[in-house]
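Note that one protein chain is taken out, while the other chains of the complex remain in position.
This part shows chain A:
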């Protein structure tokens, strides 16, 4: 990486005081910047990534403040508004799926629930599952990746084989299978609670090899570096080297892969809810709204467009931000 090459020389040669003075003057003119600082400055110049980051921030706020927001517009996500529904066709009265001052994004067909309120609450499920399953993947991937890379030998072979196997197999199908065989009550949770818990675990479990692979290869290349050898020669133990020397250097790739994993996980949650193995009604989720919208794609197209666009904006924002973070943290990057 970009280590300050001149510094050790200046320290090691007290006789060359003049040279040292020169070096410090040099350093002032150039101004040393930490890697984090460089990355942040690169990220600031990347308008697309910044926009993505802001959208992500807004989405997190919406999810956290969902009850406040729906109260503010005076809508409840579960309240029926049958007066808004055309009794003959079951579709919303008015144009564009019943969009009005009261119902900002219109109402659902048949029961007339407010779509805006359901989209706002749906963001909670999407982000909760997206973030927590990524967390599961990061913890598993980092621990197992470091173990494989650091210890090598049969530990490495076993972990690597497992990763290859997990990556090669159709994840969605295995996730569907695992979610369907789970009971309705688990560890004191019921209904949607169980589904959300199982989804987080299962999606995270199928995601860890992506992180594990990167962490493993980074660890492999780093454990042979001089600074690790230096630390070892000073008498550092294995644990010290793992946590104090290796882990800090793995932070960048882990951050990059985590930001890129969250949007995929959000899509998986939406897909599971779309297929009916995700959250249970009446809990609002974007995927489930889309699956209900199949029956109305011709008579009430707005019902399908709104949750679809919500998923699209969310995933795109995370992807743009993730790409930006990757470019910013990449020491080889020219941007």
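As a working rule, contacts are C-beta pairs under 8 Å (C-beta built on N, C-alpha and C of every residue); 3 or more make two chains touch, one makes a residue touch a chain; residues count from 1.
The rule we apply is simple: contacts and distances are computed from a predicted model.
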| Chain excluded from display, named as in UniProt, from "NADH-quinone oxidoreductase subunit I", "Protein-export membrane protein SecF", "ChsH2 rubredoxin-like zinc ribbon domain-containing protein" or "ABC transporter permease" | "ABC transporter permease"
| said: Can you tell me which of A:94, A:152 or A:276 touches the chain that was removed from the display? | reply: A:276
| note | Per the whole complex, from A:39, A:85 or A:290 the residue touching the absent chain is A:290
| Since one chain has been left out of the picture, which residues of chain A touch it in the full complex? | 165, 167-170, 172-174, 176-178, 180-183, 186, 263, 267, 270-271, 274-277, 287, 290-291, 293-294, 297-298, 301, 304-305, 308, 311-312, 315-316, 319-320, 323
